[in-house]
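Heads up, one of the protein chains got dropped from this complex, but the rest are sitting where they should.
Showing subunit A:
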Amino acid sequence: MTRDYIRERQQRTGWLLVAPALVLLLLVYAFPILRAFWLSFFTENLSTNLEPVFSGLDNYAQLVQDGRFWQSMRNTAVFTVLTLIFELGLGLIIALSLDQAFRGRGLVRTVAILPWALPTALIALAWRWIFNTEFGVWNDILLRLQLIASPVNWLGDPFWAMVAVIAADVWKTTSFVAILLLAGLQSISQDLYEAHALDGASPWQSFRQITLPLIAPQIVIAMLFRFAQSFGIFDLIQVMTGGGPGGATEMVSIYIYAAVMRYLDFGYGAALVTVTFLVLVAIVGLTWLYLARLRAKTE
């Protein structure tokens, strides 16, 4: 075989073109991650006058014993799992509705994406007001419907505060999931449903045997996105509850923020970041493997 000059030339050009982006990625992603990893083997806080002192695995030993860390991990897990379930469920229902032909569908589709397009901090502020004890519209509605006798301090109650932040997150990001799933639904040919109906399938059977398997890739991608974002949720919680009451809604990111910015414990904060990062990578990696296998199966 002769040398493939065209291919060689294209590859050279290709590397040249991606080089700037690669350098940028290394600086912005790889460097901070490696720096945090390095820092996690040092103690650097007020007791060392913010000078790094090598302390081996001390930070990690402390982390294993740290009840507040595990509490925040639990909170994050609860928040992530519940928001994922609701967002996927509601998102699928909305996507199926938006996939039907009806007058004004284009407008509704555009409006549906709005909550996701608005800044999270603003949304969080709005929801904080909705759940406000004295002036909140939620209490007002329940009072008028006589479902409660007196105003409830929703965000002051550990259980209801968690429910409130989950509700706010679901409200904000379900539309994102819905639009993603809608793209999947639209790629399914109507012929398949008609052929299936002629085969004798009921609408429910068609949903399970045609719709779900064919939008599985979109479902997995939505889960992946939403998982990564929920796991690192910060702004919504910070504005709505600040992690309270009594740490009931404190997520890992909020705790890390407190460790570094409030307690100025940089070494320990770095250890927290490292562990959280590894957990996230592991879960995303596993999902990615599953996705790759799924793709191999459908091809």
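By our rule, a contact is a pair of C-beta atoms (placed from the backbone, for glycine too) under 8 Å apart; a residue touches a chain by one contact, two chains touch by 3 or more; residues count from 1.
Operating definition for what follows: contacts and distances are computed from a predicted model.
Going by its UniProt record, the hidden chain of the complex is named "Sugar ABC transporter ATP-binding protein" among "SUF system FeS assembly protein", "Monovalent cation/H(+) antiporter subunit G", "Sugar ABC transporter ATP-binding protein" or "Cytochrome c oxidase subunit 1". In the complete complex, the hidden chain is touched by one of A:Leu214, A:Ala228 or A:Ile283, namely A:Leu214.
Of the candidate positions A:Val53, A:Val108 or A:Ala197, contact with the hidden chain is made by A:Ala197.
Taking the complete complex into account, residues 189, 191-192, 194-202, 205, 209-210, 213-214, 298-299 of subunit A touch the chain not shown.
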